[in-house]
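A single protein chain has been omitted from the complex, and every remaining protein chain is retained in its original position.
Letters A, B and C name the chains as they come in the text, with residue numbers starting at 1 for each one.
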Amino acid sequence: MTEIQIGGAKRARRGYSLDEVAIAPSRRTRDPEAVSTAWTIDAYRFDTPILAAPMDSVVSPTSAVAFAGLGMLAVLNLEGLWGRYEDAEPLLAEIAGLDAEAVTPRMQELYSARPVDADLVATRIADMKAAGITVAVATSPQGAARLAPLASQSGADIVVIRGTTVSAEHVSSAGEPLNLKQFIHELDAPVIVGGCATHQAALHLMRTGAAGVLVGFGGGASHTTADVMGVRVPMASAIADVAAARRDYLDESGGRYVHVIADGSMGRSGDIVKAFACGADAAMVGSIFARATDAPGRGAHWGAEAWHPSLPRGDRHLMPTVGTLAEVVNGPSRSADGTMNIVGALRKAMATTGYSDVKEFQRVEMVVTA
Amino acid sequence: MTEIQIGGAKRARRGYSLDEVAIAPSRRTRDPEAVSTAWTIDAYRFDTPILAAPMDSVVSPTSAVAFAGLGMLAVLNLEGLWGRYEDAEPLLAEIAGLDAEAVTPRMQELYSARPVDADLVATRIADMKAAGITVAVATSPQGAARLAPLASQSGADIVVIRGTTVSAEHVSSAGEPLNLKQFIHELDAPVIVGGCATHQAALHLMRTGAAGVLVGFGGGASHTTADVMGVRVPMASAIADVAAARRDYLDESGGRYVHVIADGSMGRSGDIVKAFACGADAAMVGSIFARATDAPGRGAHWGAEAWHPSLPRGDRHLMPTVGTLAEVVNGPSRSADGTMNIVGALRKAMATTGYSDVKEFQRVEMVVTA
Amino acid sequence: MTEIQIGGAKRARRGYSLDEVAIAPSRRTRDPEAVSTAWTIDAYRFDTPILAAPMDSVVSPTSAVAFAGLGMLAVLNLEGLWGRYEDAEPLLAEIAGLDAEAVTPRMQELYSARPVDADLVATRIADMKAAGITVAVATSPQGAARLAPLASQSGADIVVIRGTTVSAEHVSSAGEPLNLKQFIHELDAPVIVGGCATHQAALHLMRTGAAGVLVGFGGGASHTTADVMGVRVPMASAIADVAAARRDYLDESGGRYVHVIADGSMGRSGDIVKAFACGADAAMVGSIFARATDAPGRGAHWGAEAWHPSLPRGDRHLMPTVGTLAEVVNGPSRSADGTMNIVGALRKAMATTGYSDVKEFQRVEMVVTA
Partner (left out) sequence: MTEIQIGGAKRARRGYSLDEVAIAPSRRTRDPEAVSTAWTIDAYRFDTPILAAPMDSVVSPTSAVAFAGLGMLAVLNLEGLWGRYEDAEPLLAEIAGLDAEAVTPRMQELYSARPVDADLVATRIADMKAAGITVAVATSPQGAARLAPLASQSGADIVVIRGTTVSAEHVSSAGEPLNLKQFIHELDAPVIVGGCATHQAALHLMRTGAAGVLVGFGGGASHTTADVMGVRVPMASAIADVAAARRDYLDESGGRYVHVIADGSMGRSGDIVKAFACGADAAMVGSIFARATDAPGRGAHWGAEAWHPSLPRGDRHLMPTVGTLAEVVNGPSRSADGTMNIVGALRKAMATTGYSDVKEFQRVEMVVTA
């Protein structure tokens, strides 16, 4: 990124958001049918390199099976309602129906009234395993020491450790902090960890042995994290920086390829396309799926930041639904705004620029726009 | 264009839209009457270097004759309603009257319910020929192998092959793709082909033997192509890049001048002026003409992207009409917003900057604005 | 200005508007009373370096006397209603009261139904002379050959030749065009001429012998000139470029100081301040004065571009009135938006940055903002 002098001795790099960049077709074209979107991480292969984000409005034990049927990996948040309540459906319905003023306090209440229940966690994982799908679950860095081993022993295939910012070296005032490297080494399941947004932070996370790193600072909540905490790294630049860390770590490690997974800031299919163009191997998506008529959120969407007990940094968004999850993923689309047939849009973008797989597509020519 | 490092190893060029540039008068002035806007492509000469875009809301067999009477070339889309239905007028009226939610599914239905009919194609061309006008027709790249020879044999003077992105080298999974160079060589009529938006893509298209190339990715639909597919190249930069390809190809070919035709992103007369200033030889315009009271669209406007069966990338826009087509083209204007007397505006801009023809005007001084 | 490559071989300079720049106080401060805003051009001295623009909504024979009483020079447009009709007051009232759709056609009618009347021109000037004020009148370049000598002979002290773009070398298809240099040489009154917006155009105008040049392309109409004709040069850059031409011409001519008069794009007192900071010697203002309760426009505002018979490039704007002309000029202000006490604001800005006269203030430190 370009170095800019803000004033005096303070320098900063110019970061670009996905809104500021675009794909520029400039060579051959190709039939969309002649394109592969397959994605493999660790021992697991998926038709589509798009993950459903660990948000209660998107992934439930039931919707996870539907996502798998569509060729995608869904991640269940173990610290969400399904890890705390026997039946979360009435609570999901309640959240969707609350007035704007009442929703944040009520979510703070619902998510703190009950702790995460070990038996429920085991049950959720067992149910998804029984459906024959690849099971991925998420925990916060604070919850990882307790929940990740439990999840792995219960049969989870992939564990995601996800926070606003996760670093390889955490300083704690109370007791011994998590040693991420040792923790990942000892866990049976492969780990995806993040968010991060810079070359340095990503490189340190890659060195912990993670199979993938998440780029970004949380789903749809990214904007209010900037308002509340002043933290933001525009997504296009963050992905490109972390992709450079992947390349550097690949060399340093003698060939270990850590997957770069864009997480958040992708509200339309065009944003997902751009994330791959910037260097992502996969994209973790929330709000697009929350627009499905059969999403758990029932037309509402929120992330874990929204129910933080003392410093919420996201809202429950109400969003019009556009079609079934199957239509949102594979079309046909009836809407020209990038909210339906997102896999078709990715295929078409790759075809239009002549690339035959996602890894190749990371080299596509881009422009910066106003 | 300026090279920018987005992050890590990813670089992109900064592209400028027509909104970001303007003309800067800086030398002599001239009477608008002392200016020529004449345009010649292949054997055909026009008073005005503005084409009516192959969109059902703009060009019908009837309106094509009206455009010719105003000194302009209209392009009929053979794959539009007039190539599928005996009488398209009731369908055009229906589309104009539909509710916003109903219009995309209904257009998808109308345009796929009937295939393009060879007899109708021949009839449309014959009717326009009978009116004594220069006949130009458009087909998609997918339809070109069937429709272009048919059109040429039916008497079409100019064939336009127009898609979101058209490349000189298409890779197909099903059968042999179109060899554009051989195809153009064997066709009797001169061919205009596009869209494209970069120097490289344009140069390859020029080498196919095309008489002109279209710059841009489709009419008013450009914005949602960015939302849906992440594809965008800002128009001012795209035109300037393709104009540079024209110059390079002129040298490489020993003197063949391929016309650069800006296609889309020109919603006001000032945008048309800027397109020429950036290096265009002609401008293909849609929405401005759709604002005429006697346009086929009846106050509605849409392009071929809007009725794609599985991935629509444009909407039907309703737009207030401002006056007759003759007034929109030659004035007098009663509206200060660039929607009327577009030829008068072009003349005035050329006069104000002292240039006497369009080719000279491509050298005009410009500024970049915020 | 910074050179930017738009694409291919097309280059453009980055131009800055007044909105994009600001004053940065960085040295001593001063009491507002210890500041002089006096301005002298040719033999005429004014307390305030602000001119009232030749627009019917701002300057009438009556309001010109009021402006003079407030230490300012008002310019009457000889081709406006007062040069065509014995009593323009009912017509001004009619224009202020028309519906938005009706106003442009009616203005086109009113301003073309009657030619400019030589006797009326002489009467207007005589009346203003009789009030003991410095009389300035404006004509278009097309009307200058007839009206400027007439005005001078009738006693006008200063003649303004004002068009969207005025060049020193006009090419005409019909008869001999105006030789501006000879014309100015032969006229008894000093001439202010413009608009122009670049160093080259301004330098050529300075060489014609003009006492002042207008920077800009017409009052409040500047924005639609961009929409209609694609012409725009952002004001801050235009003033700074023309100020550089002033310095170069001062050297070339061995000491002739041609006044740089910013014309338009100054809707708030802060904009006027910035115009001086960029290098203007005086500012010609329209809309701010049209907000006075006693302005001729009666809450409406329009320029000569708005009634062009075939290509209008401006609208009649309705604007809330804020106070009397005396309050708008000298305060006290009751409104924090830069529409009242504009001379007080200029004094305060000069005081806050420590400069004691306008010429010195042209050196003030500035910042570019987003």
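Just a few scattered comments:
Here is the rule we go by: a contact is a pair of C-beta atoms (placed from the backbone, for glycine too) under 8 Å apart; a residue touches a chain by one contact, two chains touch by 3 or more.
From a predicted model like this one, the values you see are computed outputs, not experimental measurements.
One chain is not displayed; in the complete assembly it touches the shown chains A, C. Between the chain not shown and the residues A:S26, A:S63, A:T104 or A:S152, the one that touches is A:T104. Screening C:Q142, C:N179 or C:S335 against the full complex identifies C:S335 as the residue touching the chain left out.
Checked against the full complex, the one of C:P141, C:G270 or C:P312 touching the unshown chain is C:G270.
If you put the hidden chain back, the residue from C:P141, C:P177, C:G209 or C:G279 that touches it is C:G279.
Taking the whole complex into account, chain C touches the unshown chain at residues 1-2, 15-16, 21-31, 33-34, 199, 236-245, 247, 268-274, 277-279, 331-338, 341, 344-345, 348-349, 352-354, 365-370. Contact between chain A and the unshown chain involves residues 1, 4-10, 12-17, 19-20, 104-105, 108, 164-174, 196-198, 200-201, 204, 217, 221, 224, 226-234, 237, 305-306, 309-315.
FYI, only the chains that are shown with their structure count from here on.
Taken as a contact graph, the chains are arranged in an open line, each linked only to its neighbours along the path. A turn of 90° superposes the CA atoms of chain A on those of chain B, with the angle given to the nearest 5. By the residue-number overlap criterion, the interface of chain B with chain C counts as different, with under half of its numbers used by both chains.
Separating the centre of chain A from that of chain C, both taken as means of CA atoms, is a distance of 57 Å.
For chain A, residues touching at least two other chains: there are none.
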